[in-house]
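Okay, so here's the structure we're looking at.
Heads up, one of the protein chains got dropped from this complex, but the rest are sitting where they should.
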Amino acid sequence: MVNQKYLDKAEVLIEALPYIQRFNRKIIVVKYGGSAMTDEKLTRSVIQDVVLLKLVGFKPIIVHGGGKEISRWSEKLGIKPQFIDGIRVTDESTMEVAEMILNKVNKKLVAQIESLGVKAVGISGKDGQLLKTQRKYSNGKDIGYVGEVKSVCPKILQNLLEDDFLPVVCPIGMDDEYHSYNVNADDAACALAKAMSAEKLAFLTDMEGVYKDPKNPKSLISELHVREIDNLISNGNVGGGMIPKLLDCQDAIRHHVSRVHILDGRIPHCLLLEIFTNKGIGTAILGDEEKRFYEDK
Amino acid sequence: MVNQKYLDKAEVLIEALPYIQRFNRKIIVVKYGGSAMTDEKLTRSVIQDVVLLKLVGFKPIIVHGGGKEISRWSEKLGIKPQFIDGIRVTDESTMEVAEMILNKVNKKLVAQIESLGVKAVGISGKDGQLLKTQRKYSNGKDIGYVGEVKSVCPKILQNLLEDDFLPVVCPIGMDDEYHSYNVNADDAACALAKAMSAEKLAFLTDMEGVYKDPKNPKSLISELHVREIDNLISNGNVGGGMIPKLLDCQDAIRHHVSRVHILDGRIPHCLLLEIFTNKGIGTAILGDEEKRFYEDK
Amino acid sequence: MVNQKYLDKAEVLIEALPYIQRFNRKIIVVKYGGSAMTDEKLTRSVIQDVVLLKLVGFKPIIVHGGGKEISRWSEKLGIKPQFIDGIRVTDESTMEVAEMILNKVNKKLVAQIESLGVKAVGISGKDGQLLKTQRKYSNGKDIGYVGEVKSVCPKILQNLLEDDFLPVVCPIGMDDEYHSYNVNADDAACALAKAMSAEKLAFLTDMEGVYKDPKNPKSLISELHVREIDNLISNGNVGGGMIPKLLDCQDAIRHHVSRVHILDGRIPHCLLLEIFTNKGIGTAILGDEEKRFYEDK
Amino acid sequence: MVNQKYLDKAEVLIEALPYIQRFNRKIIVVKYGGSAMTDEKLTRSVIQDVVLLKLVGFKPIIVHGGGKEISRWSEKLGIKPQFIDGIRVTDESTMEVAEMILNKVNKKLVAQIESLGVKAVGISGKDGQLLKTQRKYSNGKDIGYVGEVKSVCPKILQNLLEDDFLPVVCPIGMDDEYHSYNVNADDAACALAKAMSAEKLAFLTDMEGVYKDPKNPKSLISELHVREIDNLISNGNVGGGMIPKLLDCQDAIRHHVSRVHILDGRIPHCLLLEIFTNKGIGTAILGDEEKRFYEDK
Amino acid sequence: MVNQKYLDKAEVLIEALPYIQRFNRKIIVVKYGGSAMTDEKLTRSVIQDVVLLKLVGFKPIIVHGGGKEISRWSEKLGIKPQFIDGIRVTDESTMEVAEMILNKVNKKLVAQIESLGVKAVGISGKDGQLLKTQRKYSNGKDIGYVGEVKSVCPKILQNLLEDDFLPVVCPIGMDDEYHSYNVNADDAACALAKAMSAEKLAFLTDMEGVYKDPKNPKSLISELHVREIDNLISNGNVGGGMIPKLLDCQDAIRHHVSRVHILDGRIPHCLLLEIFTNKGIGTAILGDEEKRFYEDK
Partner (left out) sequence: MVNQKYLDKAEVLIEALPYIQRFNRKIIVVKYGGSAMTDEKLTRSVIQDVVLLKLVGFKPIIVHGGGKEISRWSEKLGIKPQFIDGIRVTDESTMEVAEMILNKVNKKLVAQIESLGVKAVGISGKDGQLLKTQRKYSNGKDIGYVGEVKSVCPKILQNLLEDDFLPVVCPIGMDDEYHSYNVNADDAACALAKAMSAEKLAFLTDMEGVYKDPKNPKSLISELHVREIDNLISNGNVGGGMIPKLLDCQDAIRHHVSRVHILDGRIPHCLLLEIFTNKGIGTAILGDEEKRFYEDK
């Protein structure tokens, strides 16, 4: 007789059926950063998840950060960090280092994905003019080559997806003078999700999700309607780091991304768990258009 | 913290990665018959398996039998079965009933597949002249409208796969005078696997597989090289029913089907278990070309 | 010198020119039923006509009935017919028989078409979810698995036409629970003509056409404007059987089918005569959009 | 009751079925010249035939001459014809007139075809470098700008057929210096039939066909095997004008044109009669590859 | 060291960069007539220019006249010209000659272009029904087969451009009875530019361009806004021959042609000079949509 263990395995695969079906050929943009990027085992689990999503029919796009690596190398190179309003001032030489490091991280991800048998292509927002940026000011103060996305030219991403590659994007763009700018990876992921009409946008973070009351760990919100975001922010219920992320979520949902996921990147396979089971990992943000698919399961 | 159960689920999905990768866009012909067809729960598990194979990127084709239903209805209609050499003589009226019943079974499978969200199309070997047949004689004796496959015109199957349908084929063909003939479902599946250059051919049977010594239940052969088949047959080690099946296996492997599986259709999800895990269910037949993929896992 | 007979033949072909030109690559849905289906010689003439239409550039689709065969086999199987308001009550077992018989008829047509060298594919409304149905009530009374068309998913028909097959459709659909329903063949033909944006819809009937005065055989209407249908019905000038057919005509014309033909299927080659000559066989129904093409000839 | 006349018409259309089927999407090159070109009624019948062939699925290409018109205009312009070995010497000014007249004839044919509703495009062998020629000598004597086909660049014809136009070709080519040369229309038609892998090549002539004995009008050969041509010529059984035509036939058949027809262009609709009936008009030349299709009818 | 001459050459090529870039894959219709057509050296320079435009990525279409040749041949043939309001009356025989001559000119251009290695196809407005015309009256007086463009069916031009041919069009069209009409080449070029959504329309003329004051050779207008045309005409500042040309310009600009050039065809390579340098040759007419591209260079 066949061992129960095997039958259980088959059941797990069968359970994934409706999710695989629902998201077939849909684009999912994964913002990859935080612990999931520095812990080797977590890294491997994220790569495996993304590769699996691709193989079962999704069209994933990875947008990655690299903050800690940039700091580490800047230090090595004797570049002293300067901050204005808590944001790192990105002068010419910092920008140069940032670009080098982000590209290094980018190609390392490419190699890791390819070692699992899927062909990846690492690009930055400069390739094919993917990300056009303009200088971003912090409360009116110049903080250097920090850019905000002005426009997206998604042709290169579309072509790579059509040609069956898995695109890995590093968040550097150019302004009208073709100078490089560092772009916040969350913002870049959000801009690409909008431009590519993604079905999903997932942020891998170092938090469990969004809380009703940040002091109460039991108040984690599983599902948040886009309308509730303004309230949550104005009530002072969410901390500083979460606010721009929530504004990105709002922006994405309003531009027809069906669902945004704020996931705890510290949990192995959090992407698979969120997408293929009805056990919510973190917080899902959705709008009116989203048919309550997960609830029906 | 996330429950271990969920992490285990994620692991199962991750384990399926190399198999999904390997068989992406490959054609698998599934001969569906026996208990797996009469037991409702088993039927559902087979349908789920095939639908999952399709969703993760395979191109499955179902070829089904319907022997028991034909007998049941023949009886209802007062047609007295006649046998020569243990083969049912198929006169005009038996053929008429057989065609009706097989088409009924065919459309029922279509409905079951569609209820899981995949579009299926049920055809017979007459559609688009898929199966051209000629009369088959049993030791020189005429047994009526029993056909053997003379040629295959695979265009309709190719078109349906391109158009993303799941084809369900009932094993009836036509001779040069456009008369209907009943074809053995194993033979039809084998002919289609060859004509479609399938990667795999899987027979769902009511046996556990092939035994070295049929009297010793522990002698089940997990993996059989195509070269060993002749020996096995001439040694008298395999029973009557298994011989034509093994000859089909031999034929398929020699025409570049990579691997043929003789599966125990009585085990739920036997298709998934065989394809997605390295736990062999039944007997796999393979030739020299097949790289020992499963062994390496 | 060349015999006059041959020159006359050439003339007939030349006369067909404007019609062939006009209807090149247009879809024509042919509802095939009645005597044309039971008389062998008439059957052959219909098949020849449809095959010729295909070869000279039309895209014909056949929708067939099978009422008499169903009655004959129900009787054989000892199923006692029940009627409500003159409509056969279709219980589970009647539906089962109906489906078997219609599929048998379907595949027989496929074989006949293929014997003339054109590749046909026989499908039912269940394949590719072509016909989604809902239960139809007769004056509020439940008459079983008799369905009315709720929606059409024409992809399978479109794909078969693109792939150069001649589709033969048997009028069985599924409800939302994937149960089979018998659909009136006229209604199915009408629904498919609308969904496929057919140029023409032709009903082969056992009548000469529509009469102004059913008692006066000389009052046959050659051409009927869609606006006149309501009047004709309310005046009591058309008999019971014709009313639903005329409502289908009305429905089709209003959904941009250019012309509906009610033909006398008892006349050999009635389809060719109606389409390729300006001798009207039966009654043509047309709307305002239809340019008076035939009149100009 | 329907008039017998109409039923007969239907029968004629049905009789055309196997021919339409056989030659579907096949290329037929028609050399159009002689009486069929000067008699207005015959012209119309040829145009109708070619248009019908196109509409029922052939891909016809017309190659036309224009000898009589050239003579008429040369005279008008006071150009005195010179002959060597019975071939008109084509000096610079004769070539100029010939090109003007052939193009005039070409565009007139285009207009006539379009008046029947089919889009035609008139080109010469200079367009797209369709016909590259070299000077032809008559027994070593220079006869001016008379060319023989050196190579064919069929791209423009292939593109026009793909784009659904009916190409009309006037037989003028260019040499390596891009000077215009007059090419014999039979030779041009033969060269194009070979380069386009035509199924058929038809010469409209002013003769009834090829005779075994030119003095005996009853000795018309209906079907001639390509092997018999050499014999026929060496026996002196065929007249001077027919010899180059027969050599073209031989050349075409040996380059895989299935059948060449030498037709009597003075018979209205001779093309249709030859192709759509088994009554041979003129002489058909065929090789071993040609399956005896007409005989089986 | 490399000679300065070569470095200068490289600079010229580099200077052409922005122009090549800007007009990549854009359609430019060139009306070719006047001295540029009768002087052999100028002819060669125009052909070279057009061929270069094609090779660097433009999609040029040539529309040519042939007035002088028509007069010369009419005379030769003893046709006495008749004029009404200064326009040649085009009777049947004049039309016949005109068509012959224009086609002769057309094929000569084709040969010249092909001698430079680009494949050209010469068509008239009759091919593929490119130009449908109606009779044009001069102040109500019938001047024969002189047509104005009623509609354009651009399919043949689109197909030729897609298939990478350079189309050469002679300005003859047909009316609804399929009779040939002579069309003014400027008007034909304008109609085709509009129908093909051309980027540019260039008239090669025998004038330097448009003058503010025709008596003052220094008053040449380099750039004219479409709004100024009406004024210029009503002020009597432009001569008779220029008025219809300016109305064509106005018409073209208003139908989204970006820029119309009235060039001095007597200057060698005037097309290249106008398009690839910021030295204006003649007068450019433009509307509001045109971004002042040349000015920025």
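In order of appearance the chains are A, B, C, D and E, and numbering begins at 1 in each one.
Everything below uses one rule, namely that a contact is a pair of C-beta atoms (placed from the backbone, for glycine too) under 8 Å apart; a residue touches a chain by one contact, two chains touch by 3 or more.
Computed from a predicted model, the values in this text were never measured in an experiment.
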Completion exercise
Note: the excluded chain touches shown chains A, E
Fill in the blank from the handout: Given A:I20, A:V63 or A:A120, the correct residue touching the omitted chain is A:A120
Completion exercise
In the whole complex, of A:N24, A:Q129 or A:N237, the residue touching the missing chain would be A:Q129
Completion exercise
Residues on subunit E facing the left-out chain by the touch rule are 2-3, 6-18, 20-21, 24, 48-49, 51-52, 55-57, 116-118, 267-269, 272-273, 276-277, 279, 281
Practice task
By the contact definition given up top, give the residues of subunit A that touch the hidden chain.
Solution key: 76-77, 96, 99-101, 103-104, 106-107, 110-112, 114-115, 119-124, 126-129, 155-156, 159-160, 163, 165, 172, 174, 178-180
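In the analysis below, only the chains that are shown with their structure count from here on.
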Completion exercise
In contact with subunit C as well as subunit E, sorted by label, we have D
Practice task
Give the fewest steps needed to get from subunit B to subunit E, where each step moves from one chain to a chain it touches.
Solution key: 3
Exercise for the section: Just give me the whole-number Å value for how far the CA centre of subunit A lies from that of subunit D. Expected result: 68
Completion exercise
Cα centroid separation, subunit A vs subunit B, in Å, comes to 44
Completion exercise
For the pair subunit D and subunit E, the C-alpha centroid-to-centroid distance in angstrom is 37
Practice task
Return the residues of subunit B touching two or more other chains; collapse runs of consecutive numbers into ranges.
Solution key: none
Practice task
Based on the touch definition given at the start, go ahead and assign the chain network to line, ring, star, complete or other.
Solution key: line
Completion exercise
Pairs of chains in contact here are A-B, B-C, C-D, D-E
